[in-house]
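Could you have a look at this structure, given as structure tokens, before my questions?
One chain of protein is taken out of this complex; the other chains stay put.
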Amino acid sequence: MQIYVNGEEKQIADATDMAILIDLMQLAGQRIAVEVNEELVPRSTFAGHQLHENDRIEIIHAVGGG
Amino acid sequence: MQIYVNGEEKQIADATDMAILIDLMQLAGQRIAVEVNEELVPRSTFAGHQLHENDRIEIIHAVGGG
Amino acid sequence: MQIYVNGEEKQIADATDMAILIDLMQLAGQRIAVEVNEELVPRSTFAGHQLHENDRIEIIHAVGGG
Amino acid sequence: MQIYVNGEEKQIADATDMAILIDLMQLAGQRIAVEVNEELVPRSTFAGHQLHENDRIEIIHAVGGG
Amino acid sequence: MPQDTEKDSFTVAGREFTSRLLVGTGKYKDMQETRAAIDASGAQIVTIAVRRTNMGQNQDEPSILDVLPPSEFTYLPNTAGCYDAKTAVRTCRLARELLDGHNLVKLEVLGDEKTLFPDVIATLGAAQELIKDGFDVMVYTNDDPIVAKQLEEIGCVAVMPLAAPIGSGLGIRNRLNIRTIVENAKVPILVDAGVGTASDAAMAMELGCDGVLMNTAIAAAQNPILMASAMKKGIQAGREAYLAGRMPAKRFASASSPMDGLFF
Amino acid sequence: MPQDTEKDSFTVAGREFTSRLLVGTGKYKDMQETRAAIDASGAQIVTIAVRRTNMGQNQDEPSILDVLPPSEFTYLPNTAGCYDAKTAVRTCRLARELLDGHNLVKLEVLGDEKTLFPDVIATLGAAQELIKDGFDVMVYTNDDPIVAKQLEEIGCVAVMPLAAPIGSGLGIRNRLNIRTIVENAKVPILVDAGVGTASDAAMAMELGCDGVLMNTAIAAAQNPILMASAMKKGIQAGREAYLAGRMPAKRFASASSPMDGLFF
Amino acid sequence: MPQDTEKDSFTVAGREFTSRLLVGTGKYKDMQETRAAIDASGAQIVTIAVRRTNMGQNQDEPSILDVLPPSEFTYLPNTAGCYDAKTAVRTCRLARELLDGHNLVKLEVLGDEKTLFPDVIATLGAAQELIKDGFDVMVYTNDDPIVAKQLEEIGCVAVMPLAAPIGSGLGIRNRLNIRTIVENAKVPILVDAGVGTASDAAMAMELGCDGVLMNTAIAAAQNPILMASAMKKGIQAGREAYLAGRMPAKRFASASSPMDGLFF
Partner (left out) sequence: MPQDTEKDSFTVAGREFTSRLLVGTGKYKDMQETRAAIDASGAQIVTIAVRRTNMGQNQDEPSILDVLPPSEFTYLPNTAGCYDAKTAVRTCRLARELLDGHNLVKLEVLGDEKTLFPDVIATLGAAQELIKDGFDVMVYTNDDPIVAKQLEEIGCVAVMPLAAPIGSGLGIRNRLNIRTIVENAKVPILVDAGVGTASDAAMAMELGCDGVLMNTAIAAAQNPILMASAMKKGIQAGREAYLAGRMPAKRFASASSPMDGLFF
């Protein structure tokens, strides 16, 4: 199915959950935070958080800023 | 009955309307505007605007200000 | 003989006086003032003010300035 | 004879020199500098610097200032 | 470009004015001084306040409305003294009734008595309600360009940022903000409050403001009538300087007399 | 106290003037603009420079003396471009001869070309020689109150401290010094140089100056004629504000509408 | 009263800090310069931004969280770039999740890109929602004393008025407002944005602020590390001057050496 990650289209298998997506993106273990459709998804719930067609996912990290 | 005019207690006869009150106060024909219980009462409706026990009446005019 | 007028060399006949020079320069009657060797020469004394070899003559007029 | 020390009249014996005056004033050995009649008198010349009638003597020291 | 300020005008709520000096009518010794000062100011718009009858005015005196008749002046009733939106709205409705439907008002909703700064949140709320109720709202605000833009966007007919606290006479505390407000605006911007002397008024106009509203600077001068004249000229001077386009400021010097023809 | 600036005048070297704006005549596009701007300024005193014939002027043009005839204006020949006392004195003598004995001059002896600040030592020397030679000396100086007083004491008829470097348009850099110079003075004090816009001119007058002399601020404006009018009004505004006695500036606010009679 | 700024501290949301200089971590050449400058600044609180992975950062570089580890610094995640309340709230929630529940945030909701002034209406709304959601909110605002008080009253742990537009380096445009905000406040007041050089920072502290937050003034200096040291000292200098109680300014002079004992 199609989802959007950080604004870009991405095709993933159905029945993919967030934990799998994070693995696919090689972000496992990194300091990130995730939103789906503008709602926060706690890291503790990645496993089991099913993704759906057209989900808009934001994966953010910390950068320098003032 | 008792009403309040510009913050002061005043005793008036029952069945007094605003036109009568304005006459009593010798303000007839003067450039004023009137509120009863924080609602504007148009001059055109003074006659017939019945006053009630404890009405709070404000009678205002223009003064210099900046 | 040679003189300097407003910084430029000029050859004039001997025994030329200031009145003659001013005529030669077509400045007669104009609003000017004159210095010879850094000394003022009043207009009233132009006639009879003999010029000498190497005199440095300044002829000035008024211009806009602030 | 009469002299003036720091603006005040003072009677001293004739043939007094500066060294004696400084002793009299119990300023010997103190950090001071001296003027007579607006001329500096070096410490090295106190002994032998004769004082004269009406000499105006200034004896100064250092104070806090900015 | 006008060659002087006679022909130069600005428009608020469809009304055109050639005088860019708006004046308050408070704090004068008496009505005679009030009228004389306002005449000297050349003002066409005057603010007035509404208060309880038999108060806030000397009873032997004529009414401010007689001294400054509507045939000669455009009234700008204010909401001075209001610290919440509801009171300000009531005040405007009373003023409109008093003035037979005159719907041009100066809205001010104050935040505290020490600074008399506006409460911009309450001001926005009151402005929205008044505009919905058909008023033309000229609004007193702080010098925040964002707030000024929001007040314009909800439909205020003029935005009036403060120069400094009301009655302080401190002049324009933040010229950069006033300039930015002017550059962003599609409605007239008038500096309201804080002007102390004629050069302050001129400076406000040089920043591009459409006008200046003041009261204390005139009324509290030792000679209010002469100060009113000074302010009138100061406003015109600043307006003309703005239209004329000032020279750029340069750090170093530049001679005014020609270098050519020096004889030494 | 005058009710306006019409009747208000100041006196320099026995000559009385009602216009407190003195203007230079340099840097204009042409003689027509020069005349139009000076008319708009209302100036009665105009500075002129003296230069070699056939230089420093367009030959097709009429003389500055014809454009601004002595019947209408008081000339103030200057010593612009002089960096030593001797040259300044020579310049004044030439000017006096040129102008049939006119003995009112503006003395400036400059210190360097970057700042065009005066050389106050050389200025004092030149002033003394000129005064001894019968000139009425209006003198350009820095804003040092002590130097200003010394120039007055040796007999200068007017002292003219700078607001900022000549032609910089930076306005009054040190108001405190100008104010102190004014308070100490028995002769007219005129701000000379550095004014950039109308509010600067008004401020100089509010500090108590008797007048302001400027050139670049008018000539280098995008519209010199309109700026000349702005400066005229700015000077009058500042003068009237000074005479009117401004309100004291206060840190905090003070309401302009009465507190009595609030109905809420 | 402390004899120096070593023992002097302030408290935000129960956390005590001895450094009153808070710094941003953006705009540096690289992470090494970032770390060196922040070390030189002595800052204990550092702001960070949150952005999409694989963007807003050089991939070869270590993470800002490694360069400035939480064991050494208190993070202040910001909402830079947010122009509405909802986005700002989402940003804070992401930051809290990213930082394992760290609930101290810097809220800024911007009004436009030209000025980067806050939208104070949206800021108040976002602050209320964040506070309800358990955040400790340090809030960026304009210099309006009324808005500052309202932000305090709804529960912000620190109020951070701007000195001038973000990144402008213009210094404190309106000292009177900052002073008034400080006098009215029960929570720490920190100047945020607009400081350009060390004297600006000192001045903010002399006005009584509890601290100053800056980024560009350090990062955009020719020598950021030396400027960081300058800012550290400037903050301490201003703080000590505030605590020491400055001499009153007087218009006229007062000698520093005794008048007694003059020998002439």
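When the chains are written out, they are named A, B, C, D, E, F and G in that same order, and each has its own residue count from 1.
The rule is short, and it goes like this: a contact is a pair of C-beta atoms (placed from the backbone, for glycine too) under 8 Å apart; a residue touches a chain by one contact, two chains touch by 3 or more.
All values reported here derive from a predicted model rather than from experimental measurement.
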| item | value |
| --- | --- |
| Which of G:68, G:185 or G:217 contacts the chain that the document leaves out | G:217 |
| Which of G:20, G:90 or G:149 contacts the chain that the document leaves out | G:90 |
| Where the missing chain touches chain D, by residue | 6-7, 27, 30-35, 38, 40, 42-43, 58-66 |
| Touch list for chain G against the chain that is not drawn | 1-4, 24, 26-27, 49-52, 55-57, 78, 80-82, 87, 90-91, 94, 113-117, 165-171, 196-203, 206, 215-217, 219-227, 229-234, 236-241, 243-264 |
| Chain not shown, touching residues in chain F | 111-112, 114-115, 117-121, 124, 142, 144-147, 149-150, 164, 170, 173-174, 176-177, 180 |
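Keep in mind that, in the parts below, only the chains that are shown with their structure count from here on.
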| item | value |
| --- | --- |
| Each chain counted as touching chain D and chain G at once | none |
| Chain A and chain C: spacing of chain centres that average the CA atoms, whole Å | 95 |
| Multi-chain contact sites of chain B, meaning residues that touch two or more partners | 6-7, 35, 58, 60, 63-66 |
| Junction residues of chain E - those touching two or more other chains | 24, 26-27, 49-52, 55-57, 78, 80, 90, 94, 114-115, 117, 170, 215-216, 219, 256-258, 261, 263 |
| Chains that touch, pairwise | A-G, B-E, B-F, C-E, C-F, D-G, E-F, E-G |
